[in-house]
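Chains shown are a subset, placed as in the full complex.
The chains carry the letters A and B, assigned in the order they are written, with residues numbered from 1 in each.
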Amino acid sequence: MDIATTLGLVLGAFLVFLGITFNVSTFSFHIGTIQYFIDPPSIMIVVGGTFSAVLASFPLSKVMRLGRVVARAFRQAPEELIETLTLIIDVSKIARKNILAIEDALPSIDNLYLRNGLRLVVDRVDRELIIDIMHSEMRYMEMRRDEDIAMLKAFGSFSPAFGMIGTLIGLIILLQNLSDPSSIGPAMAVAIITTFYGTIMANLMFLPWSNKLNAQKGQDKVLREMIRDGVLYIEKGERPEFIEQDLMNYLPPEMKQLYDEMKFESARTEA
Amino acid sequence: MDIATTLGLVLGAFLVFLGITFNVSTFSFHIGTIQYFIDPPSIMIVVGGTFSAVLASFPLSKVMRLGRVVARAFRQAPEELIETLTLIIDVSKIARKNILAIEDALPSIDNLYLRNGLRLVVDRVDRELIIDIMHSEMRYMEMRRDEDIAMLKAFGSFSPAFGMIGTLIGLIILLQNLSDPSSIGPAMAVAIITTFYGTIMANLMFLPWSNKLNAQKGQDKVLREMIRDGVLYIEKGERPEFIEQDLMNYLPPEMKQLYDEMKFESARTEA
């Protein structure tokens, strides 16, 4: 779990809440002010309208994965690199003795890309075909990530637009009913609320989430490249020492050091 | 049929309708409010102006295909992958026995790219020329899709602009006739309606539709690449098992599984 995205969302929401309720001149909270900012029809137009536009923008199967896509923004990826490298080395040691023995290890492997790749090795699939299959899977995963990011970006760009549409609706109704001057202010306030919702949705939720997925993309690519190389080395029956030395180049410098320390410690423990 | 785009459009329109007519304080519908939002000259300026700008932006032949382009956004593509793969395998089995026998199957093939490709095989056209012709067709289809997307994007960017032009016209006329203060409000409301129309057109229609076509682009490319490879394997007289194994790499992982299950079931049925 990466707490950054959760933290950012909570902190941002809290600050907006503070900005709404805290009165600096009297240095006190006016919780009542929060009622000015809650307007169910406005929520309906902005959230519903944005969702409608996104629904119209992507295949249904894609939109139905929204929950999982957003959840990805909240989870952490990087440590997997070291864990996965360790796992590959362990598997390669088993494979050197008896390649079919890998099969017992498969169910415990969480990473689907690695598990599928190793299954191909166990099934003695032709090396060329393994390369093709793993390349095809990698291509699809990257296409999917790009689509995920595109969907979150679509949310981020449609929400201010529907915020503006809500404000335009409010303004038009307001301008057609100017008879009672005292009601103009509150009516205007309500009209503006949709713009407020749309801006919050874009800048505190969907744009940061699409940024996050974008930042993960590079790391995921490195992880997959490492797995692909690892599987092919195992298929070839390469020595674990060589695999380790070569795959370590996929680790960022500071992780390389961490990995060395871990190995040293585990060696000491073993000894 | 992919219902997502239809659903998104209907849902979005309904929510905007609700936003206009539903009064939260009295918790009742005011259908009358809808009249504030219907103004034929405003529709004329925004829809007509946007269409004029798009007409001036593309060759006439392109603009006349608008209906078909929009219709594409409403239809589903992905299942074709499995159907087309099955079709290619079936044809390859026929071709192994007698390559000329494919001809009888041609009329029943809906996908034009596949049908044209197979006709070349039946006509015993030189392999190199088949590659050239299929590559040329693919290039043109991609150019056409890119132009389709560009046209929908042009609609999406010109409609808010003509919404603003309409509002400017309304404002200028209004400001020249300020004598009657009571008419300012409604006149202003009418002036703003064009901006409302332009924003709705862009965000509930043309931008989602261009997004949708963009999302289909990648899938269509995969489909065409699979067809091209399939046709060339058939021309070469390759074994159906090999073709299947190789082309399955064009399926996304979850479809691969679906395809395996389908095959298993049909095998059981046959047995």
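In the analysis below, contacts are C-beta pairs under 8 Å (C-beta built on N, C-alpha and C of every residue); 3 or more make two chains touch, one makes a residue touch a chain.
What you are looking at is a predicted structure, and each value in this text was computed from that prediction instead of being measured.
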**Q.** Number of copies constituting the complete assembly, 2 shown
**A.** 5
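As a convention for this text, only the chains that are shown with their structure count from here on.
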Q. In whole angstrom, what separates the CA-based centres of subunit A and subunit B?
A. 27
**Q.** Residue ranges of subunit B touching subunit A (in the complex, touch as defined)
**A.** 2-5, 7-9, 11-12, 15-16, 18-20, 22, 24, 33, 36-37, 73, 76-78, 182, 184-186, 188-189, 192-193, 195-196, 199-200, 202-204, 207-209, 211-212, 214-215, 218, 245-246, 249-250, 252-253
Q: Flag every residue of subunit A that touches subunit B in the complex, lowest number first.
A: 39-41, 44-45, 48-49, 51-63, 116, 129, 132-133, 135-137, 140, 143-144, 147, 150, 154, 158, 161-162, 164-166, 168-169, 171-173, 175-178
